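Removed: one protein chain of the complex. Kept in place: all other protein chains.
Moving on to subunit A:
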């Protein structure tokens, strides 16, 4: 990255960030990360992996034990939140219950002493961007969850920060609304060009929205890359298993990743071509999911079990207990790098 664009200063740069809470065990064990201006960057990982702590450190709500945080080239490691050009969309929205939506949105620019006519105009613009200009005089308690969430976004946008942090903002929404908001967030991010740092534990959400993703596990970074890189060339077994569903085969002590959608199910006695691998077995489980069907094939032993995800029209004839052959192209199997631990 450095030699590719030496003149670009990263929007966020984390250097050897460590943090532990109280007398407990460390939450972050040395995070190095660079986020580029205009990126939709996702911190992904299971709960307790350190992604939210990293976000809170960037926001200034907590301070690192060691390491450095720079925003646009400026070291802010010890600056409080109100001295950083960053706004946060909180998980519980944190809307001020005693203020109207307009006052909620205008809070930041009022504190920064933007004069009244200008302030009102910018608050209205921000509310328009999230399609809530019609209810500007309501209180947060009169809104639905999805609307509150939009207000929280408008409240961050109105300050025109260089960076917006989003802490699992869609966690409380139902699936349909979640999908809508994913599209909406992505649209607003593109439109404004503001760098978004997004925390989620939902790998599907991360894949569909992000320019790049950092995968966290137990306070460390497992891998940083584009969704495609992470899915197709995971750097570790952890990443392979956390992103998408996967079959992990072992061959000569090395983990091999085989994505279920690369597996076909053929009739027993199928004769493979030279570039194909085959595992004879029995169908133990069939789950119809609409467009696709999940099918588990068990081989000779209990451990030799392969999951296949088939287009449903190809899975129509399959029955549980039926002897079959799981078939895949050898080229589809990906050798995972030996894990460092």
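Keep in mind that, in the parts below, contacts are C-beta pairs under 8 Å (C-beta built on N, C-alpha and C of every residue); 3 or more make two chains touch, one makes a residue touch a chain; residues count from 1.
Assume contacts and distances are computed from a predicted model.
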{"item": "Undepicted complex member, UniProt protein name, chosen from \"Phenylacetate-CoA oxygenase subunit PaaH\", \"ABC transporter permease subunit\", \"Multicomponent K+:H+ antiporter subunit E\" or \"Xanthine dehydrogenase family protein molybdopterin-binding subunit\"", "value": "\"ABC transporter permease subunit\""}
{"item": "Touch criterion as defined above, residue of A:111, A:267, A:287 or A:338 at the omitted chain", "value": "A:111"}
{"item": "Identified contact with the non-displayed chain, of A:32, A:65 or A:92", "value": "A:92"}
{"item": "Which of A:45, A:59 or A:169 contacts the chain that the document leaves out", "value": "A:59"}
{"item": "Listed residues A:30, A:48 or A:81, member touching the removed chain", "value": "A:81"}
{"item": "Footprint left on subunit A by the chain that the document does not show", "value": "59-61, 80-82, 86-88, 90-92, 94-98, 107-108, 111-112, 141, 155, 159"}
